[in-house]
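Left out: one protein chain. Kept in place: all the others.
Our next item is chain A:
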Amino acid sequence: MLRASWKVAPPLKKCLCGKSQLHSLRQCRGYTTGSSTGTSAGKIVGGSILFVGGGLGGTILYAKWDPKFRENIEKTVPYSDKVFELALGPAPYNLPLLKKQDTKTLSVSTSSEVLKGSKLPKSVPDKEASAVEEIIGEASSKDAAAIISAVGDAPTVPAPGVQVEMEEKHDASRESCSCENEAVQGQHIAAEEHPPQEVAKHLAQQDREENIKVVGESCSCENEAVQGQHIVVEEHPPQEVAKHLAQQDREENIKVVEITSTLEDALGRSAQVTLKAIEAQDSAIEAITLHAQRLKEAMDDSENTVDRKSEQWRALENALSIRSKVVNQANEAMVKAKEELDNLRSTIEEAKQSEISSVRPQLLAAEENLNHMLVDLDHIERKVQAAQSEAKIVVQYSELVAMARDEFRKELESITPDVKFGWKNLKVSDLAGQLSTDDLNSLIAHAHRRIDQLNRELAEQHVREQQHIEKALEHQKLEHKKTLDVAVAKALEHYQTGILLERDKKAEEVREMMEAELRTQLRRQAAAHTDHLREVLKIQEQEVKGKYQEELQQKLSEYDIEFRRLSQEQLDNFTRDMNAAYSRLKGIEQAMESHAIAEEEARKAHQLWLSIEALQYTLKTASGDSLTEPLQKALEAVTNSCGDDKFTQALVKALPQECLSRGVYSEETLRHRFYTVRKMARRVAMIDETRNSLYQYFLSYLQSFLLMEPQVIKPPEELKPEDLDTFRLLSYASFCIEHGDLELAAKFVNQLRGEPRRVARDWLTEARVTLETKQVVEILSAYANAVGLGTTQVE
């Protein structure tokens, strides 16, 4: 039914409009002209057929002549295009439509290229901008493209700058390194003083070692000299040898002094004691002789008076006591002397063992004295012994005599016990007076017997005299021999000792001589040796000096090199560390700066985002059908916050003026308004630029009532020409509006032509403004979001 009515209307239109097509396009004023009714039906029919045919033919002819007319007819009358094709051929007006579409696609692709971004700034921004202009239809897109390309260039720019910086840094660091090197070299006061000190220490050590070596060499030389000089096997350095010698000398001196003192003391003491002993011995001898004499006298002089005898006996006793005393004393003295002599001998022995040659003569003298003293003592002893033996003989004699007397007395006592016999002092007469005759007889008998015995003994003695004498002589000889032997031995001993002493003395003298000679020889040798040594030493000194110098130089150079190397190493290490630290510092600084910059950027971005959000909010605040607030203030905030961001500035400039001053409509408002627009557009759907009579208005009004298009149709992906019908377009737009796609709806509304377009014009402009503003704000928001994303640091 819809289609039927739809099909009905155009033929109706056509047949109604057919008469007006005789006129030109715009100046056509469609007047309804009256038709002249004929007389008869046939005439009427024929006339009408003729008229229609004429009209058709005229139309076709005129369409052939004027293609625009043909176009119009084809547009208005539905199947006229087929008729025309049959009659005339295909229409020549399809090309402009295709061209438009191609340009459209071209511009889309180029803009996409632009939007994708290119690193190199293309030299064809104008073309692209012009192509873009067709789609967007604004001059700001050129700036956007330029900005996008500029933004594309932005990241590449800092890199060479950074490289340059790095190079500069390297150069600067190298320069600083060289400067530091120079400074260090010039100053010699590096922060680390160990290497030079160590090297110096090492050098010093080396020097010391060398010195020691040199000293050792000299020591060895001197040792050789010492070896050459002395017979001493010990190897000491000369100073030590000298010291040792000096020490030895000192010791020797001390010892000599000691020994001499001891010797003197000992000698003195021994001499004293010996003298004492000798004196004592002499006195003893005297005493003994005296005693013997006295005894002899006492024995012999038995006829002296009693007093004298008693005196003699008393004197004898005294002499005896004296003798014993003196003898004791002498013995003691002897012993002492012997002891002293022994001491002296021991000291001499010790002194001998000390092997000090200078003491020899003293020792010899002491020995001589000792010998003399010993000899004297021996003599004295012999004398004493001789005296003692004589005294003994005398004593024996006296004892014999005493024994005989005692026997005699005993005999007499035995014979005549009553008579007390005294000594010879008693006279016989006294005897005779006391004794009886028997006693006297016995006594005389005894006496006779005794005399006989004695005569017999005497005869025997006479007989044995020779024997006795021989025995005695032999005895005497033996004794003599003994004594001789002893004396000889003693004399031999003495002689031997004397000889030894002499020999020692001689040896000493010879030694002294030899020593003196040796000394002179040695002195000469020493002199020669010293001369030789001096020369050799000089030569050696030269050699050694040269060697030493060489070695020193070598070592110095070595150590110098080593030192340099080490210092260089230190410097290198230091510079490397410094460089590392410096670069790190730089890196840190840069990082911090970049951080600061990034934070600044973040802050700015945040501000921007906030301002854009405010803008969006102001955009959204719409109550009912009224306009939004003017966005001027919000935009000012945005411009303040964006600062020198060209993109934002461009976008801000891209905002349409109406939104700033007046505000924009919200989508809701536009939605509501659209329905009004749609209604009106439907009503004037048939009115286009060409036929605008009032009748047309009425017809279109009628059409809008009769035509049933669905309220909303989903628009297809591609538009076909038959979709460009007003009602269709409006349905599509409604659909888009319903689904919130204002842009597409505006696009569809933009396809309206003629009066519906005029009716929708305001709505369209408002929608356009709204869309623009929305777009710009969305771009800004997206930009703010992007910037914010870019600047946020993930923590």
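Note that a contact is a pair of C-beta atoms (placed from the backbone, for glycine too) under 8 Å apart; a residue touches a chain by one contact, two chains touch by 3 or more; residues count from 1.
In this text, contacts and distances are computed from a predicted model.
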Complex minus one chain; that chain's UniProt name from "Exosome complex component RRP40", "MICOS complex subunit MIC10", "MIF4G domain-containing protein" or "Proteasome subunit beta" is "MICOS complex subunit MIC10"
Answer key for A:438, A:517 or A:762 versus the chain not shown reads A:762
Out of A:298, A:655 or A:677, only one touches the absent chain, namely A:677
The one residue from A:693, A:750 or A:785 touching the chain left out of view is A:693
Absent-chain interface residues of chain A come out as 26, 673, 676-677, 679-681, 683-684, 687, 689-690, 692-694, 697, 755, 758-763
